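The other protein chains are all here in position, but one chain of the complex has been omitted.
And now, chain A:
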Amino acid sequence: MRVLRAGDTALLVEADDLATAHRLNTALRDEPIPGVVDVVVGEQTVLVILDPSADLDLLAARLPRLRLPESAGGDTEPVEIPVVYDGADLDEVADDTGLSREEVVHRHAAAEYTVAYLGFSPGFGYLTGLDPRLHVARRASPRTSVPAGSVAIAGPYAAVYPSRSPGGWRLLGRTGLRLWDVTRDPPSLLRPGTRVRFVPEGSS
């Protein structure tokens, strides 16, 4: 674990792997340290943002000695996301991977995913665990508008667009489940470490 400075009010912790990053995140949330205003998980990092009055040196020395939980609290049941697999890019993905449409759907729905981190837009979780055969490049030119609920893949990640936004990921289908709702607390169904499964809906 390496602790880097990100200005005079934040520390960027490089974890050995994503699981360690999630455990550190859990530790910082279960027993909040006074002065910490925000904790942001990245692909292999945890950014800890402090109140300007907090002691950065003290926390930098304390973080590597923090006792981490055995697991990141992923013992709860995975979130099940029902999907209608009728995405606009399903044929393209099948072509690119040399798989049939059915096989693409099967492989996407068979895997179990973990939310690595959130970013891009509120509630947008980057899900790891995608079948390596489905690792495809994002579109050469992004769509200007992707509807909320679009189930998509790009590179090693799967995701669901939580709200309407521009986007370059390949669309496999859609879900009616609301992943993001500002009237809910927390507003996001996903958080770093949440496990996720996609469940094919109907077979029309």
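Things to note:
Operating definition for what follows: a contact is a pair of C-beta atoms (placed from the backbone, for glycine too) under 8 Å apart; a residue touches a chain by one contact, two chains touch by 3 or more; residues count from 1.
Rule of thumb we're sticking to: contacts and distances are computed from a predicted model.
Remark: of the listed names "Acyl carrier protein", "Nucleoside ABC transporter ATP-binding protein", "Biotin-dependent carboxyltransferase family protein" or "Putative iron-regulated membrane protein", the one matching the undisplayed chain in UniProt is "Biotin-dependent carboxyltransferase family protein". Screening A:Y85, A:Y113 or A:Y126 against the full complex identifies A:Y126 as the residue touching the chain left out.
Checked against the hidden chain, the listed residues A:A19, A:V40, A:V79 or A:L177 yield one contact partner: A:V40.
Although one chain is not drawn, the whole complex shows that of A:P34, A:P52 or A:G202 it is A:P52 that touches it. Seen across the whole complex, the unshown chain contacts chain A at 4-10, 12, 25, 37-47, 49, 52, 117-124, 126, 163, 182, 186-188, 191-192.
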